[in-house]
Each structure stands twice: as structure tokens, then as C-alpha cells.
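Working notes, structure below.
Only a single protein chain was left out; the remaining protein chains are all shown in position.
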Amino acid sequence: MIQSTDEKDIEIERRFVPKAKDINDEIAWAQINKDVLRSMERPRLMYWVIFLASLALFGFGVYCEIYQYQNGLGVADLENPQVWGLYIATFIFWIGMSHSGTLLSAILHIMHADWRKPIYRFAEAMTTFSLMTAGLFVLVHLGRVWEFYYVVAYPNERWAWPNFNSPLVWDATAIGTYLTSSIVFLYFGMIPDLAICRDNAKGVRKKFYWLLSLGWQGTDRQWANFRVAYLTVACFLIPLAVSVHSIVATDFAVSQQPGWHITSFPPYFVAGALYSGCAAIITLFIVLRYVFRFEEYMTMPILDKTCRLTFAIAMVWTYLNLVEYASVWYGDDPVAKQTLLFRATGDYAAYWWAMNFLGSVVPFALAFKSLRNNIPVMLVVSLLLNLGMWLERFMIVTPTFAHGFYPWTWTDHWMPSWVQWGIVAGSFGWFSMLFMLFCKIFPTVSMYEVKEMVYHRFVARKARA
Amino acid sequence: MSSNKIDRRDFLRVLGISGAAATLAGCGNTSIESGAELVESYVQPEDFVVPGVGVYYASTCTQCGSGCGIMGRVREGRILKLEGNPKSAISGGKICGLGQAGVQMHYNPDRLTKPMLREGDGLKVVSWDKAMGVLNARLGSKSTLSGQQIAFLTGEISGHQKVLLANFLESFGSTNHVVYDALSPVVGHGANKAVYGVEQPVLQIDKARLILSFGNDFLGTGPSPVRMAAQYARFRKAPRGTLIQIEPRMTLTGANADRWYAIRPGTEGVLALGLAHSLLQHPEFAHSIPQELAAALKPYDKETVAEITGINADAIPHMASLLWEKSPSLVISGPSAEGHVHGFSNATAIHLLNLILDNRGKTLQGQANHPFPQLSPAFGSYTALAQLNQAMSAGKCEALLIMGCNPAFTAPTFVPFANNMGKVPFKVAFTTQLDETSRQCDLVLPILSPLEDFGTHVAGYQPAGVELMIQQPLMEKLYPETRGIGDILIDLLKQRKPDAYKAFPDYYAYLKTAVVKAKPVFKVKESDDDFWEDALRNGVLRLDLPPAPIDARVAAIKVSAPQATEMGMQYPFYFVPSVKADLRDGRHANLPWLQESPDPMTSVAWDSWVEIHPTTATQMQIREGDILEVQSATGSVRAKAYLFPGIQPDTVSMPVGQGHTGYGRYADGIGANPFKILDPNFDEQTGELAMYSTRVIIKKTGENAKMIKDEGPTTLQQGRKLVVTMAADQAELAKEITRVTQ
Partner (left out) sequence: MSLSNLIKNWSSLRVKRPYEGQYKDKDYKWAMVIDLDACTGCNACTTACYAENNLPVVGKEAFSKGQAMHWIRIERYWGEGDALPKFPERGAQFLPMLCQQCESAPCEVVCPVGATHHTPDGLNSQVYNRCIGSRYCSANCPYKVRYFNWWQYPERAWPNPLEQQLNPDVTVRSKGVMEKCTFCVQRLVEAKNRARTEGRKVEDGEVTTACAQACPTSAITFGNLADSKSQVAKMWERQQIDLAKDKQEKSDENMRGYRIFEDLRTYPSIVYMERIRDLQA
């Protein structure tokens, strides 16, 4: 029954809503509160399915990690010189995922792009959780996790500092900063909504939201301060986000290895990050829209805009990717050229071509409106794009080890062991588990901003009329 | 000693000093008791161990027969590492990888720590009293065995252990000391003896300007690899010598050659005769050999030889002219030329070149005649084992004592040694670790490792003068219930011949007396104790003797009609077993360092493999790692294919030494044992097993497995300029500074 109303709504939307109409401006504010708060109540079956599946995956990942911890990294079938494997590739992938949340939220906020409002909250949550996941990979990957704090610059009696020349230290610092700021940004943006939650909750939950909403009453002064603070953090985050992935790129670009020692790596990495992040937003958009019935807020025009943004970024990425190939091909480093050729024709050629196809050709699906408006197609496309982006990271890390400077140590069809795959799978479980938990504890759609949006539309329509 | 009733001749024989030395050795007074204490205290912490400081003691490496002098680094009473002993000319302060691994034989986790006695199907741990009781009951004073009924089977052995062993057999009226070596040098020795009058001439590698080697792997598995490697290094310095290697499968030495030729196995003699033919065209050599021999060489023109050997016809006069230009040269034959039915003639044909080129006295010399021939090694042979095997199968052997060889593993299938052991009522093994042979024995006695025991060694190949190598314990014995072989033999001899041996409380006393007896030979003016102490300190007793001359017996060289080798349809491939310098015949497969040390040619470790030429592999659609069945008329083994360019295309090769089934955790279940597919072909002249004459067929099994190797998917430098090569005429070695020639 509800289904049919939905369809009817969409039908109406298609026929009568003008092009720029991202959201139905006739939704009552109370309805918004009700809809969003409803998503935080007793979960639907679908929620349980996703949550438990994630939990199981995560559990398996934890098992793999314990196994690896006890026996040594040898169980991952890592070797000399294939020292990194999936861990670093997946680390970059997750770091990349974390970019679009900030982009959507901060940049579009500053640019007053209203359509971000219903979706930025979950995008920011995605940022935070993927950063945490990426952080896990740093730990999983270390030979001696129990000494991880050596990387942190903290004053100590032994005068032992980390090596400030090392991109890994820059990494640790940048990711740490980015994670903290992202959490702060996410939290700041949530305060007015937490107050709404507080007002609607009972018992322990009320206490919890009361604590978190920091006494928000919605006074004018509070709003004024809030806006300044929010804008400041947003402005702060933008250069930070760009720097984080640039720094991850320097992990490779600073080294001398063929296939890594490439000047265009930082922008290339940033583009790749935004790309995979946007693709992930599309995926989550569709999932949330379905699982929490957010059709009213996560509307097709917003999806359409996100898709167009993704398409633009995909093209930027494609360009930078080609720049990379061209600069290696026309450069005079025979070793780098050999490694590039190896990527295209060697052991991992299938992955390389798949990555290029998924990264550069599949996004053209986003150029067609009919496809953009087809939810199942978009779900598949967004997943494919992310697969492509993951392959990109794999293709950066592995072939350089397999076919680097030193021919004696080249490897032959090296593939990660089940432990690595298990941990990678576990990371997806961990991410979606956290995300699902978040959805039940915090409002995934920003209530106050949607209200703003509705209000603006309403006012605009009134004015037009 | 004054109470000694035996006469002096006997006494000297007991000590292994008679013959030439007997006239030199006076009968002095020896103080044995002091030594008896020393053997206990030598490695005791109080006197010799400074905590935290490594001290070096000299000894002798027993990992192979070269007898290199070594120094052991001992710290806190533990032997840690072996280095070469610079005082010994054989090692020159250097050591090979196999020698290094001696410590792992000593510390091997699979060492036998207690005596074991057969009980039904299995071996049970017993006490030494019980074990010696059994031994004495069978071989003690009451034993009536004699002659052929008792046999002592060993590997190559020298020094006083050999003497004691012979004396022990003699007490039964037996001389049945059977020496077996799976990689026996007997054919080569026989040919040397026939042509030069000596079994093993000294190769002056560094004096040669050109070395032409027919499969002699002197750098890897030769009679004295460390010494020869040092000479080789000098050979490569100004004026730089040239090395040409001709063999069916590239050995380590071949890999270092300036020019390497792949030859059809078994046709080395033909090539040598072709070279002789070519050389004789030159007036300088025309009269170097008798007319009739020269006439017999007529048929060996370059086309015929090229046809037979598979070597390019133009290469033959080219090699001949190099031989002529670069004098003095040195032509040597090696196992892959000698291990054929006509191996002996192959070798003599090769030696003919030395005679034509007049290398005698220049690059080929005789070993110095030394005063203690009894201490010289007995070289092992296949024939000795075959005879013993026959006696055993006929039930003539009543007691078999085994030490230092593993025929159950190395003997070919047609010598069912392991089965025939069942027909011997009493079998004793003296070993540091259970192996396939000792597992079949009735009594297994755990002996001291070479790093725990005393001994003397005289290398079969004495490169300069003569060295009597002294082996001494580098640490206290690891396991209380192990005993030195010398002590066991002395105990037995005391039963057999109480009079002759009662003067020696133990083996140490015997050895010291024996070594001190040799003092006059070394012409030193020291007290006996000082002499002994010096011998222990230096690890070697050197005699600087001049090299002996060698003969040129042209008559020994037989030239028969060129042997055309037919390609058998049934077994189309030649089978060349290869010997890995560190595993040898498999006796070192229990040492983890050596298992993990990649084969220099293929970089494979922990495995066996079948080498096959890439073109042949392409024809047969064989890829690396395909599991092949190598089948001869005698049997078959399976191993992974390895595509190897350094092999004659009609040949396949497999390393020996792997495929153990009862030799401890590091050896068992690794690879396959190609000894078991050798065909019963024998050298016509000496009757030795012709190891390189087996023919096989290769079958694909359809399985494939990952090659366990160090190299990556490429064996090429890919333009990386890693190993740069310079042409010999460009290099100015004389201007260089180098450590090699110092």
C-alpha cells in the first residue's frame, strides 16, 4: 500500500515538479521530525539482515587478524619483496572513501548548494567510519602492532622521535588530524538534531542525547554561534581533506620505485578518492533510501545531482590517469615503462584492464539521464565504480613489487592468501556495522537543514507565485 | 711402555707408522697419562673459557675428503662458527659452505644420542653396557669370525681411524675393509695411474694459461674445492687464464668458463681425439706422440667428431689453436666424461692432450711422496660394494660394521644392498644420526660428532707438500651417551689383542702416541708434549716436500674406432645425474643450511628437479614446474621440470642427494633419489658403475607444482646493468689492486 503511494509520489514528482525541485516543499516540519526519528526506532527486517551480515563479516575479519597476529604476517602470504599486499591497497581505498563526505558537506556548504542537505550527514558519517577503517589497516599491516605508538610524535624520556622525513609519519599525523576534525565536524552539524532527539526520547536515551546536545535550545545566539563555528570547521576541513590524500600519495610518489615515482600522484590520488567516495555515497544513498524509507528526502533529483558530480570527477580521474600513463610512456625511464607495460600485459593485466574499464568507461552510464534515474542500475554502477577504484589501488601497489627495479626478486603470479582477503572482507563488515549502528543512534538525515531547505523552497515558490 | 711385549714392528703398525716412516721413527718415551687428563680438561670452562670472548681452536673439516684445516670459534664452551685455518695450505684460511655447515651436523636435532638395539622390527634404546656387551659377545675375544665373514664398510677414510679399523679387522685375520663411495673417483684415478703413473696428479691451476676441462667441476665437487677455488682466483688474475669447459650439463665450474660447450654425453673422448688430431697438424706437435698413435687418430677429423659430439666442427680447430697459443695449458677430465662404459678410454684420450701439449711438470705434477702412506685415504668404489653385496647375498658375511656411508640410499637398484642386509646375522652401525642404512642394523652406536672427537686426516689430494691434519674436539660432547669411534675400536681391540693395546687407556692416548711417534719426520726439536701441543694448536703438521715427477705412458692410451652413439627409440634421453657441491651424495641432506642454500645453477632449494633444455621443453610442451616422470630401464622417479639452458638438448639431468626416507626432519620427504634409476652399465676397464650412461624417457604426468626457487620469473638482467661483463683484452688486470694475489 505504502509502496503504491511512493510510486504515485514519484509519478507526481516526474510530471509536475519543476526541474530544480529537489525536495517536496510541502512536507510539514513535524513530519520531517517524525520520519527521521522513525528511522532510529525499532529496526526493520532488512536492517537486521544487513547488520548481522556485517557483523559476521567483521567477526571473520577479527578471526583472521587474530590468526595473523599470533603466527606472524607470513600467514598472509606476504613475501620479500611483495611486502604490502592488500592491506596498503585497501588502506588507500578506505582513505579515498573518506573524501566525499567532506567534499559534499564542506565545499557544497560553503557554495550554498542546498541539495547536499538531506545527504551530507550520512556522507560525513561515512567519512568518519572509513577513516577509522583505514586506520585499522595501518595497524593490521604492521609487523609489530603492539609498538604502533612509535609513529606518533610524543615527547618521551628516550628522546626517540619518529622520523619526520618519512611519509608514513606525515600519514599518521594527517590521518589523525583529519579523523579528529571529521568527528568534530560531524558532531557540530548534529547538535541541533540531537536536541530534537533529546526532546523526543525517553529514559537512558534521553540522558544520552541530553549530554550530547550540550544544552542546545535553539536560541538566536546559539544559532548565530553555531553557524560561524560550523563554517569555520568546514573551511578548515577542505584543505585538510585534500592534503590527506596528497600525503597518502606521497607514500608512493616520494619513493623511487617504478610506477610510484610519479609527480602527478597527489592530484591523481585526490581525484581517485573523491571518485570512490562519490560512488560510495550513491550506494549508501540507495541503501538508506530503501532501508529507512527516506524517499521523501533522498529524492531522485538529489541522486541525479550526485551522479552528475560523480561523472565529472570520474572524468577528472580519467584524465589524470591518462596523464600518469603518458608521462611514464613518454618519459625516459625504461624501468618505469617496463613496469607500466607489465601492468598492461603481465600477470595482473586482467585487473588492469578491468580497472581502466570500470574507472573510465562505466561512468559514462552516469551521463544518461534515463540510467541515472534507474535505481537498480545506479546501485550496480556505483558498486562497479568502487570495485574499479579498489582495483586501481591494488594495481598501484602490487605490480610495482612484482616487477620493480630488481629482476631477481620479481614475483610470478603473486596473490594474497585467504587471511588477507578475510581481513579485507572484515573491514567492509566493520564499516557497514558501524554505519548501521550509527543509523540507529543518530539521525542520518539532517532534520534542521532539511527544514531549512523546505522553508527556502517554500519561500521561493511563494515569491514566484 | 717398558712392559710392552710386542716387538717394535708390530707396535709401529699399531700406530699406523711403518713403511717409509718406520725407519725414521725412533721409539721414544711417551707420557700418555698427561694426555688422558687433557682430553677431559681441554674444553673445560675454568681454563679456556673467558666469558664473552670467542676463542679459536684449530681442527680439521670432515665434511668432505679434502681435509681442509679449520678454526672453530668457541664461546662459553660452545662451538659457534667455523672458519678456514690459514696454516693449512689446503684451505688457505678459507672454507666452503659445506664446511660451514659442519656445526649443524654437530648440533643436529636429529642426532642419535643413545645406543639402540634391534628388538623385533624396531630399534630400542639400550645402555652402553648392554650395547658393548652385545658387541663384545659377537666381536670380542671369543669371536671366531675370520676373513670374509666380517666386513667393515665405510666411506672414504684416512688417518689413524683407518689404521685402527684395519688393525681391528686384522685381529680377525681379515682385510675386509670395504670402502664405498657413491661418487667414486676410481675411474679417473685409474686413468691417471695408467697415463701418469699416479692416481691423482696435482693440478697447478694457477700456472695454466688455458684450462680445458671435460666436465671436471673442480670449483664445486672436485678433490679439493677450496684450494682449487683459491688457485682459480689467481688463475684469473694477470696474465688472465682462459677456461673452456665441455660437458653435457653445466656445472659450477662450467658456469665460470669463458667458453662453455654442450657435448653429447659420453663422446668427450672422441672430442679429445679430434683435438689431438687437430693439434698434430701443427708441426710443433707432429712428433710429440708415436707414429702409430698418430696414425690411429686419422679418422678423427673435425667433421666426424662434430657429427658424433654435437659440437660445431669449426670449434675444434679453434680450441686446438687456443691450446697451442696459450701454453702452458691444462687439460682435465671429470666425472661426466669418466662415468661411461668407455669412461676409462675417454679419460685417457683427454690425458693424451696433456702429453701432446707437454704440460707435464708445468701444470701437472705428482703429489709429494709422503712418509705415512698407511694414513692416506682409502678411496671408495662401486665394485667394492658390489662384491660385498654378493658375499652378503651368498650368506658369507656374518658380521657387518658400517660407518660413514649410506648404501641403502645410494646403492643403485640392481645392488639390493638393503635387502641383502637381512641375510647378515649381525649388523652394527656407528653413526651420529640414523639414516636409511643404520635403521636396518641390529646395533646402532651413537658416535661423537667430528667437532667432539680427536682424529687425524690425510687428504687424498695434497696440493703442496704433505699435511697431516689434526682433528680435535671443539667442545665438550653434547650428549653424555655418545662415544668416539676410536674409543670403541680401542675397546674392541683390547679384547682381541690385549697385549698390543693395553698400553693405551683410550683412543686419545693412542692418537697422541701415534702422532708424537711421527715427530722425527717433521724434524722439529721439541719435547713430545710440545710437539703434540703445537700440532693441536696449529691443526696441521706440514711437511714441505717437493712435488714428484709424473710419467707419460702413451702406450696406455687406446684409440678405438669412433663410437657413434645411437639414439635409442625407447629411451631417447641421456640421463646425467648432477652433484650439488653441498649435498654431495646425500649425506648432508640433513643439514638445514645446505637444504636452504639454493643450487647455484638453478637457485632451487629444498627440492629435486629435472633439468631440461628450453627448446626440448618447448617441443614437448613442458612448462616449468610440470611434474615429469623420468623412467629408465631400471626404474623411474618423479620431479618438477626446470627449464635450463645449460644442458645438451638430448639430455636431462637431476641432482643426486635428495629423496631420503629415514634421515631426519630436514632430509625426509624432500625430492627424489635418482640413484635408483641408474642403469647397470659399467666401465669396461675398472668395472666401476658408469653413472652417466643411463638412458631415460620423459613422461608428463599432467601435474604441475610451484618451483621452490630463489630466482623470479626472469633469469635475465633486463638491461639493468647488474653484472657487467668486460672483454678480456680490454681489462688491465695488472694495474688493479687485488687481494687475490697477495
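Chains: A and B, in written order; residue numbering restarts at 1 for each.
By definition in this document, a contact is a pair of C-beta atoms (placed from the backbone, for glycine too) under 8 Å apart; a residue touches a chain by one contact, two chains touch by 3 or more.
What you are looking at is a predicted structure, and each value in this text was computed from that prediction instead of being measured.
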{"item": "Option touching the unshown chain, where A:Gly404, A:Gly422 or A:Pro443 are the choices", "value": "A:Gly404"}
{"item": "Of B:Ile157, B:Val186, B:Ala581 or B:Leu678, the residue in touch with the unshown chain", "value": "B:Ala581"}
{"item": "Full-complex contact with the absent chain, from B:Met116, B:Leu135 or B:Leu219", "value": "B:Leu219"}
{"item": "Listed residues B:Asn256, B:Ser327 or B:Ser636, member touching the removed chain", "value": "B:Asn256"}
{"item": "Residue ranges of chain A at the interface with the undisplayed chain", "value": "71-74, 77-84, 141-144, 147-148, 150-151, 155-169, 172, 251, 254-257, 401, 404-409, 411"}
{"item": "Absent-chain interface as seen on chain B, which is shown", "value": "52, 75-76, 78-84, 93-98, 100-101, 103-104, 107-109, 219-220, 225-226, 229-230, 232-233, 236, 240, 242, 244-245, 250, 252-262, 322, 478, 581-582, 592-598, 600-601, 603, 605-607, 614-615, 645-646, 665, 670, 706-708, 710-711, 714-733, 735-740"}
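Here is the rule we go by: only the chains that are shown with their structure count from here on.
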{"item": "Whole-Å separation of chain centres (CA-atom averages), chain A against chain B", "value": "67"}
{"item": "In the complex with chain B, residue positions of chain A that touch it", "value": "334-335, 338, 405-412"}
{"item": "Touch list for chain B against partner chain A, complex", "value": "710-714, 716-720, 722"}
